[in-house]
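In this view, the complex is presented without one of its protein chains, the others remaining in place.
Each chain carries a letter (A and B) given by its place in the written order, and its residues are counted from 1.
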Amino acid sequence: MTHAYLATQPPQALPPTTNTVTLWHRLFGDAITAIATVATLALLAVALGKTINWGVLHAVWPDGDAAACRAASGACWAFLSEKLRQILFGIYPPGEQWRPALTSVILLVLGAASLPPVCWGKRLVLAWFVGIVTVLLLMRGGVLGLAGVPTAAWGGLPVTLLLAVFALGAGFPLGILLALGRRAEMPVPRMLSIGVIEIIRGLPLVSLLFVASILLPLMLPDGMSIDGLLRAGAALTVFSAAYLAEVVRGGLQSLPRGQGEASRALGLSWWMMTRLVVLPQALRSVLAPLTNTAIVMIKNTSLVLIVGLFDLLSSGRAALADPAWPTPYVETYCFIAAIYFAICFSLSRYSMWLEARYSQHRSH
Amino acid sequence: MLSKIWFDRRLRGWCLQALLIAMVVGGLGWLAWNAQANLARRGITSGFGFLEQAARFPISESLLAYDTSDSFGHAFLVGITNTLFVSVLVILFSTVLGLGLALARRSKHPLVSGSATVYLEVIRNTPLVVQLLFWYAMLTVALPSARQALSPLPGVFLSVRGLYFPKLVLSGEVLWFWVAVAVSLLMVIAAVMLRPMLKLRHGMRFPLVRSALAAAVVLVGVAAWVGGVGASLDVPALRGLNYTGGSTYTPEFTALLIGLVFYSTAFSGEIIRSGIDAVPGGQWEAGSSLGIRRWHLLRLIVFPQALRIILPPMTSQYLSIIKNSTLALAVGYPDLSFVVATTINQTGQAIEGILILMGVFLTISLTVSVLMNFYNRRLALVQR
Partner (left out) sequence: MTIDTKPAAPDTLAVRIAGMHKWYGQYHALRDINLSVRAGERVVICGPSGSGKSTMIRCINRLEEHQQGSIEVNGTPLTDDLRHIDEIRSEVGMVFQHFNLFPHLTVLENCILAPMWVKKQSRQVATETAMRYLERVRIPEQAGKYPGQLSGGQQQRVAIARSLCMNPKVMLFDEPTSALDPEMVKEVLDTMASLADDGMTMLCVTHEMGFARRVADRVVFMDQGSIVEINTPDAFFSAPQHERSRAFLAQLLQ
């Protein structure tokens, strides 16, 4: 009796069985799930109810005024519409506020244009260079018939964007230098890089801002002074550089040794090898952590509040100091938070998209 | 000759390094020389002698006793303890809540994981300062005055003036009591940490943790009885415009605590979640094919392995919390950065003050890193 088998006909194809789990089942499938659903819905209902009550039903809309806000128990949105310019542009002369507005638009557009990988290249660098020079001239004035406005009068959204662009734009190359230095064979650059990176990462940003705003003027010769905004920007740059350096170092470490060997065997110098072979691959492998670090640094610009610089948050607080209005803190902070959220959330979604795209790009 | 040096690989390396050292030393030297000249010009003496002078500025709350006649040195100490107090509390709360958030994010229930995700995205994409100021506003503007304080629990009063709650007052030989408490705490912690290794390596079946707990209770009880320690509750009572008695958490402290806990929980939660996710799926499969149910699987099989992955990023998260506590400046809680800023304002000793600030934080960073690295290595040994 043989137990052999030979297939003589192809097996019959059956229609697929539907085995989808319905939403109802996921919400109320068993006792614990049902309780969790009911509890969460109840909590959400209470929270949403209170928020809508405060934010919509009893709120004072932009057509109201200070007295109406004081009388009402809801949100004071009228304050925001009244003070919008002060929050967004600080104490910049009201007649010239089209300039900071244009600055913000230019920086945001350049930022958005830098995201899609197809745009990366020499033209983008040139565009940024031109954009930054334009923006600085625009804000500063004093040329082409524009009234001069000192940096002490700059404030609000353009300052936040400028600080973020500065910290990331200057911090990234510096970070790459530090990362390369940390992996050098020569002891001096290696020790220096390790020292700089570890010390800055061990310190709070507040202390670095103190150093920049209090110590730096002390350490310059009499008569030489650096602009306050530039000092804060320098502190943010150095801070970003140290954190970006660690991310880049991870990328450098993940590169197979054979790449360096092949480059050297072909006769490429260290600089050519780093620029053409090592860095493109290393940076590409850490795009997601780089973007996440960039998001953190953008949020960090809000700390310049502590050293008295007028960025978006600080301008908002200055606007709140107006005694005529009944201190609508929550509305203002929510508005400022919403602006940051819009920028940071889009960047984090972009970073997830970039990571998905590149992982599928590599495994052809 | 010069070209020979330039092209010789080793000599070129040494020359470049020497140049680098010269630049760094030269730059730092120039800065130091300018600083010394500027300070002399302003008549400010360098050195840490000012630490012995009287501080003459108030500190609104502290764990240690302080008044304005105390020295600057003591003021710095108060600042450091305040910083550490808030940091440790935030670390504890955010770790526990972070675990809850991680489990919520991994939950299959759409509402639970959805709410957790919304929370996470909102917290992660807004700056910490804005969140702290938001909470401070909620606690100072949105709460009622002392006379109409909220009372969620008997004896606990929440108002614009702060959170007042009953204080436990101990009488009698308190010192030995606290020593006993400290010793039993250490004993229990040691038992919890040593148990996995002893159980695995030496097949110990002795219920170490339970006996440690029992011994702790006995020790504390004996110390209390021998020292004649009595406890009484000091309940806050409304007198005039505000409460007196009991313990209080000021709005500044509470805002800092709540804001930092909400912020840090989001990040801790993500770290714990990715640690659990990083454990290979095969572990879950092996465990469930052995018949182990989900909660035990998590606790006995997955979590110990996840712990090794979680520890390094968690270490930097803890350090981040300690550094973020300097944002107390934004809400007015008197931590170390506040004391330093006020001192610099009063004495002009900028370099010394900032050096103290940086020195303290670097020491804390280094210590925490070393301790966590040590535990990390112990954990790896235990597992293998």
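Everything below uses one rule, namely that contacts are C-beta pairs under 8 Å (C-beta built on N, C-alpha and C of every residue); 3 or more make two chains touch, one makes a residue touch a chain.
It should be emphasised that the depicted structure is a prediction, and the values quoted were computed from it without experimental measurement.
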Which of A:I35, A:M272 or A:A338 contacts the chain that the document leaves out: A:M272
Selected from A:R26, A:R284 or A:R317 as touching the chain missing from the view: A:R284
Residues of chain A (touch criterion as defined above) contacting the omitted chain: 256, 258-259, 261-262, 264-269, 272, 276-277, 280-281, 284, 362-364
For chain B, residues in touch with the removed chain: 4, 7-12
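To be clear about the criterion, only the chains that are shown with their structure count from here on.
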Inter-centroid spacing, chain B versus chain A (mean Cα positions, whole Å): 25
In the complex, chain B residues that touch chain A: 13, 16-17, 20-21, 24, 31-32, 34-35, 37-39, 41, 108-112, 115, 121-122, 124-131, 133-134, 137-138, 141-142, 319, 323-324, 326-327, 329-330, 337, 340-341, 344, 350-351, 354, 357-358, 361-362, 365-366
Residue ranges of chain A in contact with chain B within the complex: 23, 26-27, 33, 36-37, 40-41, 44, 186-189, 192, 199, 201-207, 210-211, 214-215, 218-222, 295, 299-300, 302-303, 305-306, 313, 317, 327, 329-330, 333-334, 336-337, 340-341, 344-345, 348
